[in-house]
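Note that this complex is displayed minus one protein chain, with the remaining chains in position.
First chain written, first letter: the chains are A and B, and each begins at residue 1.
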Amino acid sequence: MELTAILFSIPWDEILIQTINGIVTGMILALIASGLTLIFGIMDVVNFAHGELFMLGAYIGVVVLATTGNFWLALLIATLAVALIGAAIQVVTLRPLIGRDPLTTILATFGVSLILQNYALWQFGPVARKIQEPFTGHFTLFYLEYPWYRLVIAGLSAAIIGGFWLFLKYGKYGIWIRATTQDRVMAQAMGIPVPLVYTAAFAIGAGMAAASGVLFGPLVGVNHTMGLDWVLKAFIVVVVGGMGNLGGSIAAAIFISLLEAYASIWVSPAQAVIVSFIVLILTLLFRPTGLFVPTPK
Amino acid sequence: MSDAAKDAPLIAVEDLHTFYGKSHILHGVTLHVRPGEVVGLLGRNGVGKSTTLKTIMGLVRPTEGNIRLDGTPITGLPPHKLARLGIGYVPEDRRIFRLLTVMENLRTGLDRQGVSDEKKQALLDKVFNYFPVLGERRNQAGGTLSGGEQQMLAIARAMMLEPKIILLDEPTEGLMPRMVSQISNIIDVLHKENVAILLVEQNVPLTLEASERVYIMEKGSVRHHAAAQDLKVNDAVIHQYLGV
Partner (left out) sequence: MSTHSGIDTPAPAAKVGVGTETPVLRTEGLTRRFGGLTAVNDISFQVDREEIRAIIGPNGAGKSTFFNCLTGVLRPTSGRILFNGEDISGLPPDRISMKGIARSYQITNILPNATALENVRIASQSRRHGWSMLTHYTAYQDIIEKAEAVLKSVGLYANADELAANLSHGEQRNLEIGIALATEPQLLCLDEPTAGMSSAETRDTVQLVRSIAKNLTILIVEHDMEVVMGLANRITVLNYGQVLAEGTPTEIQNNPKVLEVYLKT
């Protein structure tokens, strides 16, 4: 009797809605975090400019969309453009710092983030822009009209990450990236042009951030500070998932997003954010190498 | 080609000085290896044998001295260029890519510019012929192989570069005694393939058997240079520099 009462009082419909929300947000977060963990894993660089690459991608998406009216073209061009910009940033600011104190790379990427933020502010002004989603349309989920677009974002993010994983596992250059991540000295001794691999990895990470920016754009406003919230979450995800661990980042992204989504059933979304910090602190205290990393032997 | 050029050493190292921070490890090392030759480099711990190999491979930058490959200066070139120019490196602790499979390890050397698919297959077949164990374990992660198998993989991986010379750093270290004769065989194989070898070792009998000439180092420089034959007969020198 009491059991049934308890079962009925659990807001199942809310939970289902938040599960879907959590997965959607989680996939976007996973896409951003994948780029971040790739960059850290291969070249030990903590990329503080990652959120700004996300923001830059969203803005380029805005511009291309305004010019061509085609969302998918905007996605493609933004990804490629920011990948190239990322490569340029790496060559100019990070390549000269190879072999130096890691603190210098943190300062360098932090500096780049400030430059990009202020550039965006100067170029586009303080008023938020909007990216129109490529198609509207909802399906009814309990009492909500749930947009199809949100599911599409999740699917596309998963596809991009999946494609990247396949490239890493089977592609010729994927092997170069994996070898360089494991042992950059021996990778060089095998003829792999490690400086070039670093640049390519940074470009890929930047491209992934940009793609997230365009995909997520329709859900929020595009403005010059949009990177800040996301980069903080992305760092939490990377630490909880295990730095340099791609699978771990994806699992952590979904895990944290789900927890936050569930929390927001009972508390306000602003307070639900606390959940991710709690997870971060617990991870650092008890499993600092990452929650989703197999225990080192 | 003039006679002088024909006799030009494959690798010529002259007056190499290398530091680790302030620690002066190489105090003017001079040696050379001719095409197809097996040359031994002996000496106690800490005399700078590994550092010499690392300097030749571009992993450490010398402060003085120069290195030439087929007469062309290569001092200061990055390691990946040297690998492509034909220098293979097998380090002291093997350092295979533990999370990559055997096949993927080999591919890091195989996937080069200008190598046809047939050539790649031929190289793979050759290496699996010499090391059948690697063929059996081709889809296993490198980290799951035994010490001896990892040593074979490290050497096979270097062979994928079709190198003119392989820098072999203490291949028998940490291996069980029965694996040592395996290493001897592998060196023979490389010699048959006309790959030159600069062999750093502490195992004296193996080195004297496998090498044509031997350099002996002490305190960062070459102190003695002789044909392996001579050292086998006159072992006082060996006792002086390697014994107690």
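Here is the rule we go by: a residue touches a chain if its C-beta (ideal position, glycine included) is under 8 Å from a C-beta of that chain, and two chains touch if they have at least 3 such contacts.
Fair warning: this is a prediction, and the values are worked out from it, not measured in the lab.
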Q. So which shown chains sit in contact with the chain we cannot see?
A. B
Q) Which residue among B:15, B:111 or B:173 touches the omitted chain? A) B:173
Q: Decide which residue listed in B:85, B:115, B:228 or B:242 touches the omitted chain of the complex.
A: B:242
Q: Can you list, in ascending order, the chain B residues touching the missing chain?
A: 20, 22-25, 27, 44-47, 173-174, 202-206, 219-220, 238-240, 242-244
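Please note the rule applied: only the chains that are shown with their structure count from here on.
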(Q) Based only on mean CA positions, could you tell me how far chain A sits from chain B in angstrom? (A) 44
Q. For chain B, which residues are in contact with chain A within the complex?
A. 57, 59, 78-80, 83-84, 88-89, 91, 95-100, 104, 107-109, 111-112, 157, 161
Q | Sites on chain A touched by chain B in the complex | A | 172, 175-176, 178-179, 182-183, 185-195
